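Note that this complex is displayed minus one protein chain, with the remaining chains in position.
For clarity, chains are labelled A and B in written order, and residue numbers in each chain start from 1.
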Amino acid sequence: MKSHTVYKTFNTERRRELVRITEDVQAAVDEAGVEEGMALVSAMHITAGVWVNDDEPGIHEDTLEWLDKIAPPSWAPPANQVAEALLPEGGDYRHHRGGEDNGDAHLKNLLVHHQAILPITEGRLDLGPWQQVFYCEFDGRRSKRLVIKVIGA
Amino acid sequence: MKSHTVYKTFNTERRRELVRITEDVQAAVDEAGVEEGMALVSAMHITAGVWVNDDEPGIHEDTLEWLDKIAPPSWAPPANQVAEALLPEGGDYRHHRGGEDNGDAHLKNLLVHHQAILPITEGRLDLGPWQQVFYCEFDGRRSKRLVIKVIGA
Partner (left out) sequence: MKSHTVYKTFNTERRRELVRITEDVQAAVDEAGVEEGMALVSAMHITAGVWVNDDEPGIHEDTLEWLDKIAPPSWAPPANQVAEALLPEGGDYRHHRGGEDNGDAHLKNLLVHHQAILPITEGRLDLGPWQQVFYCEFDGRRSKRLVIKVIGA
């Protein structure tokens, strides 16, 4: 069994951002020399995620708007009454008692998940025609890490 | 390390449907001849998912109703005021500017996830007594693919 590990560091300009990393994952597979196996792509933070979806700007904007409604930040006015009702009773996250303001980013991590695992077939990520891999930052503007772990033969 | 890859094609009658595939995944494990390892079950589309849960029709209906509230379609009237408030501002997905109408299915893909990975022990999927594997279609009535990748020894 072969294995190969690659770490990527992100420092997004915006607090929330989707960064396409399909090519980085394929590069890790190439370096691993794995023909048949799996690639695990995993954010090393609790306020980020990995999503496999379309590289279409409209859907990314839709998704970030929607995530702010169902996992609302408390550092901005709620998007609407539903977002307000989904905040904790009292209007702020208990998590913020320690000085943080990123409670919503933890819930976004729960929804999106911190990882995806991709099949490798004949040396290529075995994805559908529209599937791209995105690192999803929900509390950026500082250094964050992701690990890509390739195993196989 | 052994590996084995199986593709399944679905063409659901309804736009949204849960299709039980536990037996297909076990068949792939049998073909692989893997006794100890993992089976990755991954939709190759951005508007579908894979869920491991109960094969109980009530819970499936409950889940589809609930998904239409928290990730509302815009091709039908919103189920209620909460669903309406979870649609994008203006009432339609930006993604639809390109002629699509499946923005909600992308969000359902986010919630359900496009993949699950299952343990294999002594040649069997190592699932609990109520766990079944479902392909979850959210934009069907056309040909969609799924990949099953088995690795192990």
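The criterion applied here is as follows: a contact is a pair of C-beta atoms (placed from the backbone, for glycine too) under 8 Å apart; a residue touches a chain by one contact, two chains touch by 3 or more.
Keep in mind it's a predicted model, so treat the numbers as computed, not measured.
J.: From the list B:V6, B:I21 or B:M38, pick the residue that touches the absent chain.
T.: In the complete complex, the chain left out is touched by residue B:M38.
J.: Just checking the interface: what residues of chain B touch the absent partner chain?
T.: Missing-chain contacts on chain B: residues 1, 36-38, 51-54, 56-59, 61-63, 65-66, 69-70, 80-82, 111-113, 116-119, 121, 126-128, 130-131, 151-153.
J.: Tell me where the left-out chain touches chain A, residue by residue.
T.: Its contact residues with the unshown chain are 1, 3, 5, 38, 40, 42-46, 70-71, 82, 85-86, 88-89, 93-98, 103, 106-107, 109-111, 113-115, 117, 145, 147, 149, 151.
Operating definition for what follows: only the chains that are shown with their structure count from here on.
J.: Provide the C-alpha centroid distance between chain A and chain B, rounded to the nearest whole angstrom.
T.: Using C-alpha averages as centres, the distance is 19 Å.
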